[in-house]
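Omission of a single protein chain aside, the complex is shown with its protein chains in their original locations.
Right after this comes chain A.
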Amino acid sequence: MYDQWQQAMKEDTQPRGISHAGRSLLPVIAGIWVVLIGGAFTALLGYHNIPGQRSDHGMVWPINHSIKLDTQRPNLMVFIHPQCPCSVATLNELARIQAVCGVRLNTQVIFYSPTEMQWEDTSKVRQALAIPNVHITNDADGQLAQQFGALTSGHTMLYSGDGRRIFSGGITPTRGHEGDNLGRKSIVQYVLDGETDCDRTNVFGCPILVTPSEVVINSRGSEHGVK
């Protein structure tokens, strides 16, 4: 590509007789332009690929009064911030999981529901309601998210019928992006085959709860899950 640009510069500057200032400025401007765009794209892609915070050290179903563990089926818990635009991709991916797994899963979508905020009827809630065999739960002030350690919208956890945590992470490849990803693949694999190669992926989304410093930001977090 650089060669072509060099050739283009040569074609344009030599025979057509552009002014000396033009000849000297054009490559400089083009170079600056490429560098700026490269930097901007890198920043954008970095933003898309920086995972959200998490605090999911517990490996078993936590005790709570809101959601009961289904001992007959795997339990899939998806924590969503109802205003997070990135979570549209998570819900779309959830729909794809549900399309494959259906009633084999006990799927719960837990929407953060702070008091004094009327967030029970957002586009994300309506999108979740449209997915078959999904239970919707309002998480008042994020208590459930706190209990499960889900600090980022889109955080998904899979528990077996006996309460063991099988998987924890996001089901999108990057922030707000759809497409094949390790999270969706791991969940579907477990439901269908009873085992999975990956138990942890990065979560991409808006923070549901801004906490703790104990959350470790690790861009290569998915590697932790690889057995």
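One rule holds for everything that comes next: a residue touches a chain if its C-beta (ideal position, glycine included) is under 8 Å from a C-beta of that chain, and two chains touch if they have at least 3 such contacts; residues count from 1.
Assume contacts and distances are computed from a predicted model.
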Quiz item: From the names "L-lactate dehydrogenase complex protein LldF", "histidine kinase", "Sulfate adenylyltransferase subunit 2" or "Hydrogenase", which one matches the UniProt record for the unseen chain?
Solution: "histidine kinase"
Quiz item: Since one chain has been left out of the picture, which residues of chain A touch it in the full complex?
Solution: 1, 4-5, 7-9, 11-12, 16, 18, 26, 29-30, 33-34, 36-37, 40-41, 44-45, 47-49, 81, 83-86, 88-89, 112, 114, 117, 142, 153, 173-174, 176-182, 185, 206-210, 222-223, 226
